[in-house]
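Single-structure report; data block below.
Heads up, one of the protein chains got dropped from this complex, but the rest are sitting where they should.
What follows is chain A.
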Amino acid sequence: MLSRTSNRSSTKRVRPRSANVRIRTDRMSPGLKAADQILKKNPNHGDTEAMKALILNSLGQTEEAFALAKTALKDDMKSHVCWHVYGILWRSVKNNEEAIKAYRFALKLEPDSPQVLRDLALLQIQTRDYQGYIQSRNLMLQQRSSLRLNWTALAIAHHLAEDFKSAENVLNTYEGTLKHTPSKGDIEHAEAVLYKNMIIAESGDVQRALEHLDTIYQTSPDRTAVMELRAKYLLQLDKKEEAEKAYRALLDRNAEYRAYYEGLEKALGLDKSQKQELKELYASYANKNDRIDAARRIPLDFLEGEDFKEAADSYLRAKLHKGVPSTFNNVKSLYADASKLKTIEGLVEGYQSEGVANGDATGATTKKDSFHETTLYFLAQHYNYKLSRDLKKAMQYVDKLIELSPKTYDYHMTKARVLKHSGNISEASKAMSHARELDIKDRYINTKCAKYQLRNDENADALATMSKFTRNEVVGGTLGDLTDMQSLWYLTEDGEAYARRSEYGLALKRFHTVFDIFDVWQEDQFDFHSFSLRKGQIRAYVDTLRWEDRLRSHPFYKRIAVDAIKVYLALHDRPILSQETATNGVDPTDAKAIKKAKKEAERREREDAERREAERKAAAAKKANATADGETKKPDEDPNGKKLRETKEPLAVATRFLAPLLEFGAADLEVQHLGFEVYLRKGKFFLALKSLLAAFTIAPEDPTAHAQAVRFRQACKPLDENKAVLDLASSSLPAPFNDAKADLASHNEAFVKQHADSPRHVYNYARALKALDPSSSQGQKTILEVPDRCKDVNLAQGLEGIALLRELGSEKASIQAFAKKLQDKWPAATILEREASR
């Protein structure tokens, strides 16, 4: 069952026991009948109407339910049951604000109703109304003070409101009522005291936290937690000798956790300059056991020169002899240091000739092949990596490997990666498909294959690939299952492939699906507000609430938000794109092409509809046999995102995606750039300015801010309202943008002259020029010179140039000429041709 629908049905299970009706799916219709019978005898009986409304809502008849609940309220305004039900209905459509209002009304009428109080409290913690939650939990505690969880809940309320003192007091008061110490097996108790320790530590009193921890240290079943906490406190309190012991004890349990080694270093008073001491320390751990990786790998971070070379040599040899294919992954972060990169390159190049000429140094003939092969594999990855890239060499190694072992899919996979880096996305996709065919039962390679297909715009093929490992009989087929299983990566890549082709409906559809999944994830915590209190695992619960508060700080969110905002900006700038005919990159002035595209779109829509209908029937047939767990999934009314694409307010929707980005990513340059773009178009000049100023602070020299500042000044020129205030605010921009009368045209020319060899400066010169003089074609001309003038232009910058030329309205012929020049630099990069011919 769909997670979302099951969540929805779960909220319906929150039922008012006050009305003595248990609603279960299987008892739904008897409930309905009973309600109707009562209503026959007692029409306008508010409570019964309310209960009937609740049942209707459970059956998915939301509108009828709301109508009846309102009637119920009219019939019996003084019934807390009616208000409670009204609140439950709002909650079931996720309108927490209205639900809280209704619950409050219910409570006014019936202040002691534990059911209403509980529902209200759950929403208060869900919406992080800590003060309200404290109040509710206080009342609940008064009602049933014998339950430990009521005390714990109140403590949580105070703790989250950062009132550590009250939180601790509540827990202490309960502990004081205990007649004897709970048994060792009492998990609720063990957790509650550890939770108290967490509160003491967070209040900043480490000394007392340590003292308290010592009183529970021996009896706590959570050995890892108490050992980690103790080590941390000891270190914070500068009790180094004991801290050392504590960290050593932790390392004896788990020698693969860097935080423990770091703690031990600090306890020993070692800093990174004491290389000899550190080396010995790590050697002592490495010598304990062959299989410990961390103690061998960490020294490579701080050792230098000959010491590094020696350590790297023994580390690499050991791994390559074992045939560890992830050896390269384990060391590539060292490449940030160019000399370490060269050392490693030299060492492994050396092994290669060793392997061939002298055989394996250790003499183990059975492993000789593995050493040689793993070495070659290392080198293939090495030369494919961005900091040590030489794609020609990489391909030579890949070819050797494939010759040695043609059935090993990893080598074909690496081949696909090399091809991708050379810009040959179509061959990369083919190579990955070939790799997949070598092991069709392996989902990892299947996943990679689908991803490469999407990068090559093969959406349908990618979906077919994915279908090998999905449940395809569910509503919505393969895509429906991927959505149910919250496969963000697929939805994102799929959407991006559509966005590249200006198929904005489907692109937005995918981005919104991911956006909604984040809403589901936020909603997911709801059940745990009661569940975790019963389970007693409070520390994990509090951690989870804190994580949920920052849910959208995850890069998965940023990626689709940025994607979606860009699409909405395009829809705002060129409303014609929102029309069907324009969604295939068809020239809107070409009547013939439009007609053709329209026909094509109609055909596809028809096919889609037929397919959906078939899927629906199949799913329905399936469902008839299966035991129904919850409700039917409603068919999607806008599967192709047509409505999303045709929105009348693209900027308003974009703002919804933008808000969390600005909340969590204020220090992110790209976020501020987008903030500017959205707010400038909305005419929110102060907010645009705020983003612009932030962008200048984050990266004063970034060329994007130059173009944005010029555009900002141009946009402000015709303003009358607020002009004076705006000018004042703008004076904090860097010169010359702080001056409303500055000659920006000359500044822009000076800017491009000064950075003539930087593609990104040239692009932003062109963007600025467009704002200063829309009739000028000088910007486009300058861009066209980029392949000649900018020696270091990279592939991504080349692609950006193509996109910008199109945005500025360049002719297809000149875009293709631009791409052709770039193609001379990267002959294999078929992606250039693809992008230029859109």
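Note that in this section contacts are C-beta pairs under 8 Å (C-beta built on N, C-alpha and C of every residue); 3 or more make two chains touch, one makes a residue touch a chain; residues count from 1.
Simple rule for what comes next: contacts and distances are computed from a predicted model.
Its record in UniProt calls the unshown chain "N-acetyltransferase domain-containing protein", which is the match among "Ubiquinone biosynthesis monooxygenase COQ6, mitochondrial", "WGS project CABT00000000 data, contig 2.1", "N-acetyltransferase domain-containing protein" or "Trafficking protein particle complex subunit BET3".
Residue in contact with the omitted chain (choice from A:553, A:738, A:778 or A:797): A:553. Interface note for the absent chain: among A:484, A:677 or A:800, the touching residue is A:484. In the complete complex, the residue from A:544, A:647, A:714 or A:814 that touches the missing chain is A:544.
Touch with the chain that is not drawn comes from one residue among A:221, A:406 or A:575, which is A:221. Within the complete assembly, A:259 is the residue of A:77, A:178, A:259 or A:609 that touches the hidden chain.
Residues 1, 3, 6-7, 9-10, 13, 185, 217, 221-225, 227, 249, 252-259, 288-294, 322-326, 329-333, 410, 442-445, 447, 469-471, 481, 484-489, 520-521, 524-525, 527-528, 530-532, 535, 537, 539-541, 543-544, 547-548, 550, 553-556, 558, 629, 664-668, 670-671 of chain A touch the missing chain (whole complex, contact as defined above).
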